[in-house]
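Below: one structure in structure tokens.
Missing here is one protein chain; the remaining ones are kept as they sit in the complex.
By letter and in written order, the chains are A, B, C, D, E, F and G; residue numbering begins at 1 in each of them.
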Amino acid sequence: ERCGFPEVVLAEGKTADWVVQVVRRMREAGQDCLATRVSGEQFQHLAAEFPQAEVDHLARTFWLPTPGDRPPLVGDVLVVTAGTGDLPVAYEAINTARVMGANAELIADVGVAGLHRILRKRDRLAAADVVIVCAGMDGALPSVVGGLVDCPVIAVPTSIGYGAAFGGVAALLTMLNSCSAGVVTVNIDAGFKAGYAAALMVRKIAKS
Amino acid sequence: ERCGFPEVVLAEGKTADWVVQVVRRMREAGQDCLATRVSGEQFQHLAAEFPQAEVDHLARTFWLPTPGDRPPLVGDVLVVTAGTGDLPVAYEAINTARVMGANAELIADVGVAGLHRILRKRDRLAAADVVIVCAGMDGALPSVVGGLVDCPVIAVPTSIGYGAAFGGVAALLTMLNSCSAGVVTVNIDAGFKAGYAAALMVRKIAKS
Amino acid sequence: ERCGFPEVVLAEGKTADWVVQVVRRMREAGQDCLATRVSGEQFQHLAAEFPQAEVDHLARTFWLPTPGDRPPLVGDVLVVTAGTGDLPVAYEAINTARVMGANAELIADVGVAGLHRILRKRDRLAAADVVIVCAGMDGALPSVVGGLVDCPVIAVPTSIGYGAAFGGVAALLTMLNSCSAGVVTVNIDAGFKAGYAAALMVRKIAKS
Amino acid sequence: ERCGFPEVVLAEGKTADWVVQVVRRMREAGQDCLATRVSGEQFQHLAAEFPQAEVDHLARTFWLPTPGDRPPLVGDVLVVTAGTGDLPVAYEAINTARVMGANAELIADVGVAGLHRILRKRDRLAAADVVIVCAGMDGALPSVVGGLVDCPVIAVPTSIGYGAAFGGVAALLTMLNSCSAGVVTVNIDAGFKAGYAAALMVRKIAKS
Amino acid sequence: ERCGFPEVVLAEGKTADWVVQVVRRMREAGQDCLATRVSGEQFQHLAAEFPQAEVDHLARTFWLPTPGDRPPLVGDVLVVTAGTGDLPVAYEAINTARVMGANAELIADVGVAGLHRILRKRDRLAAADVVIVCAGMDGALPSVVGGLVDCPVIAVPTSIGYGAAFGGVAALLTMLNSCSAGVVTVNIDAGFKAGYAAALMVRKIAKS
Amino acid sequence: ERCGFPEVVLAEGKTADWVVQVVRRMREAGQDCLATRVSGEQFQHLAAEFPQAEVDHLARTFWLPTPGDRPPLVGDVLVVTAGTGDLPVAYEAINTARVMGANAELIADVGVAGLHRILRKRDRLAAADVVIVCAGMDGALPSVVGGLVDCPVIAVPTSIGYGAAFGGVAALLTMLNSCSAGVVTVNIDAGFKAGYAAALMVRKIAKS
Amino acid sequence: ERCGFPEVVLAEGKTADWVVQVVRRMREAGQDCLATRVSGEQFQHLAAEFPQAEVDHLARTFWLPTPGDRPPLVGDVLVVTAGTGDLPVAYEAINTARVMGANAELIADVGVAGLHRILRKRDRLAAADVVIVCAGMDGALPSVVGGLVDCPVIAVPTSIGYGAAFGGVAALLTMLNSCSAGVVTVNIDAGFKAGYAAALMVRKIAKS
Partner (left out) sequence: ERCGFPEVVLAEGKTADWVVQVVRRMREAGQDCLATRVSGEQFQHLAAEFPQAEVDHLARTFWLPTPGDRPPLVGDVLVVTAGTGDLPVAYEAINTARVMGANAELIADVGVAGLHRILRKRDRLAAADVVIVCAGMDGALPSVVGGLVDCPVIAVPTSIGYGAAFGGVAALLTMLNSCSAGVVTVNIDAGFKAGYAAALMVRKIAKS
């Protein structure tokens, strides 16, 4: 009912058959359909029935829009990662933002252990409407980015790391306690949520 | 240097003398100054030296702008609380948003145990640019609000509750796991951060 | 000895042989036998020896009553789920309630992110003797349901979710801290316990 | 609006003035008013204005019914404690159950370290409609009681204990994992919730 | 060097080859050798080279004593389990106690949800020098046993259970907080340690 | 009823009046009475009424035996501390062991950072029937002591330390995971339980 | 015995009398004495008896060297703080390093939210033998510093922050998971340990 809002399926933990069935039903109802956290087996079943869908195996997303033209993308969502291991989460964010109607771009592997990498991107960062920062291990990058921009930063802790990384909890706590005031946080590995919220923001900007 | 961004002091855990000294230095430097989490004793010392400041004992904020006209407030930040115990955090968010240049309004005590309360506010919610939801105990309200609006929701877990509320951890986890996709989260009791991030959002809208 | 109380086997973590043996012994002792959390392999062994049993692969339950008529089911246990991923736990609750002699019905996929779904069921909810609410992720649904009924609500946190859902801990804490006063809680994924306790309640009602 | 349901105030963490004001407002609205977790200072302020109220310093409850006859109490709620330290929580449960219209009685100090104490009460337990068991430290009593009755057991973990009791978390986990199937659990020290849910149960019995 | 103390290998997490090599070296050094937490694959390799060893697949123990007579077993260690799922841990305790020179006997499946089971064993319990109690889920049995005996009770939390059992943490906390004063605790699933410490106790008794 | 077993009161968290009353009742019943974790205020009230009692302000214990001769103390319980901060817990253990009829002696301040201190006590350790080791912070001492003796070691984690000591949790985990096989553990600061269990052990030895 | 190693007293949690007594004993033994985490009351007692001691109320340290010349300080320990709230911990580190014979200097308030502050200190950082970084809240500074130097970095998490800072746990986890490889960590607020270890390092350098 809300225009430009696709139906979203959290595929994880469901049987491949069940996911196919849900997508089929949405399609019949004329709804755009996004599925996230799709497994290899689920992708195979989906591909067999919906060869026209856009699938991203790294991001684990499946996107089946209804036919017809879509409005041009709006705004400027910038997605930044600390390491290369954070890329799947970053792409989930990008894909979600795009199906929600927002422009989204990537800057990868600019973690704080080599500060020159992020400093080199200062101007690009300053231009964004909202920045999504994906980082695991120490989760320190959003605090640094937050100090370089005057737009909101959505921090996404990732489960990259081992030992006391506790599957992303260390990064999550870092981000919740960010000393940069404009940083908000989503669940561990929740690229979907970051992309969704970022799109809501830039749509508001676009409307005004 | 960034216009319209006050200097902010986290007063908690510092001596009253120290806080006064910091404020004095900022004032001399011609900066707007906001202090948060100010204690009773700190308020007394501050009031003695800066009687012209705006103090809010419930919100525990202290606001000392530089003299002169300020630009009109922009945007529409709506702050919602589940219970009356969440009011201090809500007012911290409101005061922060305002000193950052954003309009901010309150809807209080509309927790989900009595759904009619929040449903009655549907139209007001729909008009907002961004909604901040403050809730302790089960922290369920942001999920409900997120389903009623198409703007971003910033969830603020509060330390209201006892036992397995664990000082706000229960509400924090609820919010990080919100089944409403547009919900982002800040630290426990971090009304300041919610207000700050919300203001960054509406300033972007206003600029466009 | 207590009439209408089946023997219950927690199958999980036991060898298939061992489970078959236990069921055989109960059967010889003339006892009704319910097994829960039955694995695929255990089901195969059980089916080979007890083809007449009622098995539910989604709920992972196995039910082998003694021959003969059973008393009519009593009361009205309503089982509600937030998402479709909560269905296995919900069916474990339903099957347990039924073998304990209680009527049990399902309302599925009425999570709080789309409030209209649960509001549409208000009258049905109001008629129940006890409501069981199964929810993962934010676990917010029991608080909302608790505000709509004047009977007890048994909340069952499920392990649906990822990251800071912590395998159901987030939902468990939400439920323990529910701002609706009539909500009690059972262990994560413990549909069995919710169904059992609900049946004890409606049996008391039926007796009076 | 729901007959026989008082308004409840969670007094903890609020100023005495605020609590008095809320009670005054309820009284003017002709509502029965229960306040829980009332502090010594709050009691003093309340007593000054509402000398006719029933106050229980051990239970920390304040009860101010509207004038006029009240319907007779119904059902049989039995509240059991492991130790004497659990008495405040037990009385909060009893007082809540009573203002909700239910009969409630106490059996105190029958912890499992001296089994004869609870075994002596077997017949009394068997007669109850619902049993509330309050226990701290190891929280083992509900499992034992659950094996002695065929009605639901509401377990209330208390914060009694030290060290690895973790303010009631040890008892909470024990209860959530009770090997007795009919045991449901509420928040730590939440006598209020146990009493409330128990009353909802026996009211359903009474109606039928 | 300390007479009657076998060398002990914690096999878990080591390659089968490595374990075989260690056992071979001990054997050559004329030492009794006990291995615990042995995997199926490790058992196969060990059996091929040491067919004369005593292996217990349920307890996951491997015992290869040096040839020759061993002194008669002393004392009376009684090992008790709450459920049948606790048996592997119980047998690890029994086997350890025996290779350490102590008599050890089993009472199984006497959990507190059916109190008559443990009460029936009162006299046997009263005769023991030390009782080891293995229990998962709520871990309530040691508190009950501790009230029935006047010897020390060694409580062994097991990882039996799901959800908020947290792999034995719930039972561990219950036991550490036991309201029976004579209860001491070992690590989760640490039947080995319980059997070892129990044997040390009865050897002291035997010597005196 | 069980000869030589005093009644024990956990004074903590109770009013001074209540504690006095309980002691009075025990005295009238002719029972030996031990109170632990007694506060300064409780001591004052107790001293006023029972001037003949043995009070230990460091250990926070109160001991009021019935008049008449007591049997000679038996066995050899050795209590060892890592630092001087562990002394209160150590004395609670010693006092408990003694009122239970066991000899108990102290070796203080022999933590592992200066190994020579504990090595100097090797012979004394070797002579003990059971050793109680009290340690906070890293809790490493029981592992070292366990390697020097062939009797059981009861480890008592203390709440000494700060930061990641987590009020004794760090020491507790160290002890549960001790690489010395004969180490068993009790709750944080639970000198009482260690002394009680140790006395049960040496009484068994004395009887044989 | 080890030259240049003072005796160190952890004053926290001990009575003022006890601390004075210990210092007195050390002095009589001709030992240099450092006390850390000294409270206001302890300072008063110490000052009365040892007016010649160096006391630092911010660092909470007390230093009473034996009379006579001390060898010149060696090496270059640089102590850096994220905020001003971290100063007490930083000074504890500095004072400890100095009494251990090392040069130690401070750079304060250079947290990552304003990167220019730390970047301005690049040359000074590059000159150090070892850098100690004290930070609370997000604890992100050590990762950034670690990328700017080629000497070891000792990270000290501080308890500055609120909510999900969990008294320094968030910062501790950040630091343990630092993406800069040369970062090692000490306990929360453990300026003492950082200063001590840093001094051990530079002493090794000085000796070579």
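Everything that follows uses one rule, which is that a contact is a pair of C-beta atoms (placed from the backbone, for glycine too) under 8 Å apart; a residue touches a chain by one contact, two chains touch by 3 or more.
A quick note: this is a predicted structure, and the numbers were derived from the prediction, not measured.
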{"item": "Residue of F:A97, F:A140 or F:V156 in touch with the missing chain, whole complex considered", "value": "F:A140"}
{"item": "Residue of F:P6, F:G75, F:P88 or F:G163 in touch with the missing chain, whole complex considered", "value": "F:G163"}
{"item": "Identified contact with the non-displayed chain, of F:N95, F:T174 or F:N187", "value": "F:T174"}
{"item": "From E:L64, E:L148 or E:A190, residue that would touch the chain that is not displayed", "value": "E:A190"}
{"item": "Residue numbers in chain F that touch the chain omitted from display", "value": "82-83, 111-115, 119, 137-140, 143-144, 146-148, 161, 163-166, 169-171, 173-181"}
{"item": "Chain E residues touching the omitted chain (full complex)", "value": "10, 12-14, 18, 37, 157, 159, 167-169, 172, 187-190"}
{"item": "Residues from chain G at the interface with the omitted partner, ascending", "value": "2, 5, 8, 129-130, 150-152, 154, 172, 176-177, 181-187, 192-194, 196-197, 200-201, 203-206, 208"}
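Convention: only the chains that are shown with their structure count from here on.
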{"item": "Residues of chain A touching at least two other chains", "value": "169, 172, 176-177, 181, 187"}
{"item": "Chain-level touch network, classified as line, ring, star, complete or other", "value": "other"}
